[in-house]
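Missing here: one protein chain of the complex. Every other protein chain is in place.
We just call them A, B and C in the order they show up, numbering each chain from 1.
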Amino acid sequence: MTHIAQMLETHPAATSSGVDRSVLLQCIEACFDCAQSCTSCADACLGEQQHLDQLVRCIRLNLDCADVCETTGRLVLRQTQPDWSVIRTQLQACVAACRACGDECQQHADGMGMEHCRVCAESCRRCAEACEQLLAALPA
Amino acid sequence: MTHIAQMLETHPAATSSGVDRSVLLQCIEACFDCAQSCTSCADACLGEQQHLDQLVRCIRLNLDCADVCETTGRLVLRQTQPDWSVIRTQLQACVAACRACGDECQQHADGMGMEHCRVCAESCRRCAEACEQLLAALPA
Amino acid sequence: MTHIAQMLETHPAATSSGVDRSVLLQCIEACFDCAQSCTSCADACLGEQQHLDQLVRCIRLNLDCADVCETTGRLVLRQTQPDWSVIRTQLQACVAACRACGDECQQHADGMGMEHCRVCAESCRRCAEACEQLLAALPA
Partner (left out) sequence: MTHIAQMLETHPAATSSGVDRSVLLQCIEACFDCAQSCTSCADACLGEQQHLDQLVRCIRLNLDCADVCETTGRLVLRQTQPDWSVIRTQLQACVAACRACGDECQQHADGMGMEHCRVCAESCRRCAEACEQLLAALPA
């Protein structure tokens, strides 16, 4: 069991929110995973000397998506007295950031064979899906 | 002139986005100001030994709002190849976080005379307004 | 293979730094894991209504340690043109934060049977060790 899963299980509010634990956990882990992939992809693109000028928009979106996913992960991770309206809008922002960044990365994976962009696109897609699943499971 | 204002003025993309520079600048400065006020208010509430149990929700919202405002400030600050759909949803999340946190802080300012909550509520209101003004000024 | 491991493997600078890849990877993963455990432990402590007044220092150290580990993880993750003197001092700060936070958490695990503090103390110890191993492996 990951440390995040153990933290959720030992949290004093663990059973109070009514949100399915596995949906919650998948979203948290996908957000942090995507934040890290995007931080790394921005840096990997910056190291692509021959193609750097074609990767400017990708780096920009990677940096934004990393910040958005990190913040979203922190909000969803916190279990004490959640404000669902705040969490809901942040999850929507995260879906938008992951869709935009994932699409951009996929283009460079397909067009230039950029392997780090392919991995990052996968992280972005999984995170967008996990956020959408949590959005569907949140209390009204 | 603040360093942020100087950075915007010397940025190679400074004149390309078509967004009113003063609206942009006010939003950036309000986001970072609010991130700092919320980080500090969470910490000040944590130091209120006599009232700590009444401030749990306030601390929670302060931590969330600090993270959301910091991320929003970073996105709006970046001028190179912005994706407006990403920025727009993040600004909406920031308005929601600032409204929720500002309302909570105002209650403790009014009810218990918490002066740090009064200052923080003011930062939150100003940030929500600055984000709404930028949302109204963004390209469609 | 985790996404971080895949990102390091596909990075254009992957083989240039001369640092042992598995030591690097363990440090990166331990930093992000500890950032998440500390963010969660601060929140779990905040939810401990009966013991909150004894957990103030723990929450403070959790918040600091979360920020320090997140920043350290981002620096170590970046592979393009690293400045080792910057990375070295940040790793030293991370060891200090993890030792202080881990010791505090362990006290509450032992004294009050706080299980989230026990998990967090383990994350902190592992992160401090992983940072020390990377410090020993860095270029002089």
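As a convention for this text, contacts are C-beta pairs under 8 Å (C-beta built on N, C-alpha and C of every residue); 3 or more make two chains touch, one makes a residue touch a chain.
Keep in mind that what you see is a predicted model, and the values were worked out from it rather than measured.
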Option from C:5, C:23, C:96 or C:135 whose C-beta touches the chain left out: C:96
Chain not shown: contacting residue from C:45, C:63, C:121 or C:134: C:63
Among B:26, B:79, B:92 or B:106, residue touching the chain not depicted: B:79
Residues in chain A touching the chain absent from view: 42-43, 46-47, 49, 52-53, 56, 59-60, 63
Where the unshown chain meets chain C, residue by residue: 56-57, 60-61, 63-65, 67-68, 70-71, 74-75, 78, 80-83, 85-86, 88-90, 92-93, 95-97, 100
Positions on chain B contacted by the hidden chain, ascending: 2-4, 6-8, 10-13, 28, 32-33, 36-37, 39-41, 43-44, 46-49, 70, 73-74, 77-81, 115-116, 118-120, 122-123
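In this section, only the chains that are shown with their structure count from here on.
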Chain centroid nearest the full-protein CA centroid: A
Whole-Å separation of chain centres (CA-atom averages), chain A against chain C: 20
For chain B, residues contacting two or more additional chains: 56, 60, 63
